[in-house]
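All protein chains but one are shown at their positions in the complex.
All chains are identified by letter, namely A and B, in their written order; residue positions are counted from 1 within each chain.
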Amino acid sequence: MALALFIIFGVLCVAGALNLLFQRHPINSALSLVVVMMALAVIYWTLGAEFLAAAQVIVYSGAIMVLFTFVIMLLNAGEEERTTGSKAAYFVGIPGVAGIIALLTYIFLHEKAALGYARLGGSLDTATSNISEISRVLFTDLLLPFEVTSILILVAILGAVVLARREQ
Amino acid sequence: MVPIAYYLILAAVLFSIGIGSFLIKRNIITIFMSIELMLNAVNLTFVAFAHQWKLIHGQIFVFFVMVVAAAEAAVGLAIIIAIFRTRQTLNVDNINLMKN
Partner (left out) sequence: MPQLSDFHLFLVITLLKIVVVLVITLTAVAYTVLLERKVIGRIQNRWGPSRVGPFGLLQPLADGIKLFLKEDLMPLAVERPLFVISPMIALACALVSIAVVPFGAVHTVHGVDIFQIADINIGLLVILGITSIGVYGIALSGWSSNNKYSLLGSLRASAQVISYELALGLSLVGVVLRAGSLRLRDIVDSQSAHGLLSWNIIGGLQIVGFFIYLMAAYAETNRAPFDLPEAESELVAGYHTEYSSMKFAMFFMAEYANMITVSCVATLLFFGGATSPFGHMFDATGPAWLSMVMPVFWFVFKVFCFLFLYIWVRSTLPRFRYDQLMAFGWKFLLPLAMLNIIATSLALAYHG
């Protein structure tokens, strides 16, 4: 059951990511990225991170990717044309990426037993819910980083407004 | 029972596809999207390790990554709009005013 879920959504993830790579039109790429994010949300849930699963859907697919599609629609971005500048990327990039996958896969499979197994929906502690645990740590031990993030967001809002405003 | 290693391999594959499309894609918006894909892959590793160590901190890190990604997307897309307004293109090869 857990393995079936993992395989279905893992394959969906990889297929979505590959589609992002192969589609020419940015809006198709954006939609395949949405598929990847939704599938990842399910995988988070199988790992017992239900709050992150919800946050992934709301923040990533519901806000960030909508913003992307919005900008694509706003700028009316067409199909991308392949130019010569990407030649080097093909020759160096693809073997390099294949190397990274091979190396990481080898390491992870080698350490498979040491890494252990995942329990389906296995929350960290069944008695307390995932969300209350996260919020307890977030608002006690990690209060300062949390507050700093809010300042970061404020700066980002101001920056976005200044950048996107039409020159007077 | 799924080995944690499988989750990590999935994350590695997603991350590599992210790198690949970052290198190959020529549209600046798609390049930006591949960065998001890489961030997602890293998030998956964090969640998998949080599950393995039975610690909540990995999940909180992912939460912070999401927040920063949202801020980054807002600023990044604003920059893209500004570039498009001045250069009328989204192709990174045509944005080479400083090069020649």
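By our rule, a residue touches a chain if its C-beta (ideal position, glycine included) is under 8 Å from a C-beta of that chain, and two chains touch if they have at least 3 such contacts.
Bear in mind the structure is a predicted one, so any value in this text is a computation, not a measurement.
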Absent chain's touching partners (shown only) are A
With the full complex in mind, choose from A:Ala63, A:Ala89 or A:Val137 the residue touching the hidden chain. A:Ala63
From A:Ala54, A:Ile100, A:Val137 or A:Leu152, residue that would touch the chain that is not displayed: A:Ala54
Across the whole complex, the chain not displayed is touched by chain A residues 27, 31, 34, 38, 50-51, 53-55, 57-58, 61-63, 66-67, 69-70, 73-74, 129, 131
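Everything that follows uses one rule, which is that only the chains that are shown with their structure count from here on.
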Chain A-touching residues of chain B, taken from the complex the two chains share: 1-10, 12-21, 23-27, 29-30, 32-34, 36-37, 40, 43-44, 47-48, 50-52, 54-57, 59-60, 62-64, 66-75, 77-82, 84-85, 90-93
In the complex of these two chains, what residues of chain A are touching chain B? 2-3, 6, 10, 13-14, 17-18, 20-21, 26, 29-30, 33, 36-37, 40, 43-44, 46-49, 51-52, 55-56, 59-60, 63-64, 67-68, 71-72, 74-75, 77, 80-86, 89-90, 92-94, 96-98, 100-101, 104-105, 108-109, 111-112, 115-119, 122, 124-125, 130, 133-134, 137-138, 142, 145, 149, 152-153, 155-157, 159-161, 163-164, 166
